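Below is a slice of the complex: some chains, not all, each in place.
We just call them A and B in the order they show up, numbering each chain from 1.
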């Protein structure tokens, strides 16, 4: 999602603010730098920015069709997993079973060590601290995944010598996060969830001033309430992610109801005007990603296109700002309203499906405020923003997929100056990801067409994120 | 489609005609020639005609699973593209967007240079002389495909340095033809449409006498009216094409309503009786293909099959003649009635789908004649010929596809003397095609199974020819 507007008044306000605050210097911008960045030769044009040299800087990203592992991902909303419930999902090609027992959520690899069955397909649990494979009774401790018994074979020597990979779980503000790790990634090296979540405010207010809106809340704040949804997107997760903070696709949203209902007037686009229009964040022990200096003079709105006879007057919209951090978490501050922030994830399922998460966070200390937020969510945010507005982004991502599906799009795409955002993201993601997911092994989607996938399609069931339960 | 009949009287007529006209000599046919052609060893049988040596003569044809490029193909009927309309199709793996502006039709590669989106998925045009990508506003001149601006980035250096391949367009008799070229095929080398259309009459009447029917009209004649339809066929385009002029599959049509409604009595088949039963046409500057000497003594009807106790008496049907030219255009003269001609195309979409075109042409100088032709089309030609009769051909082609889909059919097929038609076609097509299409790159079908294809199937939408429009 992306929408931008700066009014002259705003910009003055920003400059004044910055001058008064003295937080930073006016950028000493040398256009030639940008020009230099445009001197590639790839694709038969001298003007595309993503020349071969640049591409090599984000090769790891190009290799991550199945996503980045050893990161925290949202798996389910808490309400999707009540006490004793069992659900199966797939993230980065890794099948994962979640169970809530005594209130606590546990996550194990959802692939029995015996014959590879997904435990979640037919939940079977004899104790609060274990989950049993419904086929041959292999039973695993929820805490560490160890094979602790076999129903029909209590003394088999395999018991205690093997097990399922266990995934650390954090549950916060009604969301269940799982640290999807390689089987051999040491538990003791698992970073805190906060390292894979967006920048926090007011902690970051000094570094990233927001003179035009109040500090955005965080999922981790006390009293944070989350409203949102997730659905399967039929495209490469990277395509989806890049769309989230892309400043150049305003056009897609021009007909959206939210724009017209609120009587906004959008610019044609915005252009980077400074070398440091985007700030890369690579602090030790913190989220790795980028913050865009939107609504500052490092980005200028485009109000006219003479070739097309387009001219925008009386810009009118809300201010906001986008940033993205590994493993692909978007934050849109001050959106869709003040005191509300939107997060998005594009959780890789296979190399060409992802689970698209859209949530809104607001601090609601009282029950009354919760109710009001919930009502606002159901009547405005969900229909006009998470659907309506973002539905256009979903269409755009899926429309892009064929171009990238056979791998040729990464070479054939011709990027331009406004693509500084995705390019910067690709580079930071290449440097800081904790591992490139191997192609799924023995899982749904490892082979694009199995007879079961064809049968399901014939039954009207497309590939998805959650395991289909077996009815007896 | 194929249907044949010769009565003794007809043949006498033909002979007399030929004798009188003196246009040609009775063929001095030496059966041994044909026997020689049957001496291959391939496939473990000494009698199949397509031995390895012969196969090597049409290797280029075997390589053309994605079709032949640098040829003229029908893209749409004029009525499918009214003023300002935008449609996307795929031909030979090349995505093509068509737009009509100020009455003129333009065709560009339907794959934005930026991120590969199909422009046609959500038509966006700000001027009469351009088309804009709905995602990031990349705008291309309709005339030459040049990137002339970017909505949100009017001064980007990429502008003017790149663009989309533009395809020459000819619109005639209610049909829009596109010259599907390789990106580097010189515009100045584009041949006239007539070179990729069937032989014309009466221009060819002397060379290809038609004593049994009036000269067939041409799509290019003044007053030519076209009625027809196109639909997606789920088979290799070559399989479909070869079926069109194949003289040996009368059996498929034996139960068709048109046959019984008109009380025809079909022969069991027809056999080539002369070495020159088919004339290959390779004239400089003209269509390249073949004409079959049907209804002459170079082909004899088979009236009896003793092994099966089949005997045909009182042959009764209409006379006609089939020919085919590159890139795969069938003409059936004198069909389904006098003064009407049927053309067919088997336009490659992917390596295993094609758009099947069936049209009928008649010269209708007056509005009254137009109306009559249209009425006849709706009440007789379409239900009984283009559907009914040709539906059987569609089934046959799709039934053949599995055999050829993995490439083994080309080696395993065992052809016989009546297959002189497809074999001659394969050889002439191998010699005269203007280019073998590369497998689709970054397009629908480049990868047989994407998650989107599976989702569409689940929604009841099979792979097709036209782009699905995105609804806001």
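Structural remarks
Everything below uses one rule, namely that a contact is a pair of C-beta atoms (placed from the backbone, for glycine too) under 8 Å apart; a residue touches a chain by one contact, two chains touch by 3 or more.
Everything quoted here is computed from the prediction, not taken from an experiment.
In this structure file the homo-oligomer totals 3 copies of one chain sequence, with 2 depicted.
Here is the rule we go by: only the chains that are shown with their structure count from here on.
Annotation: 47 Å between the Cα-based centres of chain A and chain B.
For chain A in complex with chain B, the touching residues are 35, 38, 43-48, 234-235, 246, 248-252, 255-256, 267-271, 302, 304-310, 350, 352-353, 392, 395-396, 398-406, 408-409, 412-418, 445, 448-449, 453, 456-463. Those residues of chain B whose C-beta lies close enough to touch chain A in the complex are 111, 113-118, 121-122, 124, 126-127, 130, 132, 134-137, 139, 148-154, 156-159, 161-162, 441-444, 446-452, 454-455, 457-460, 470, 472.
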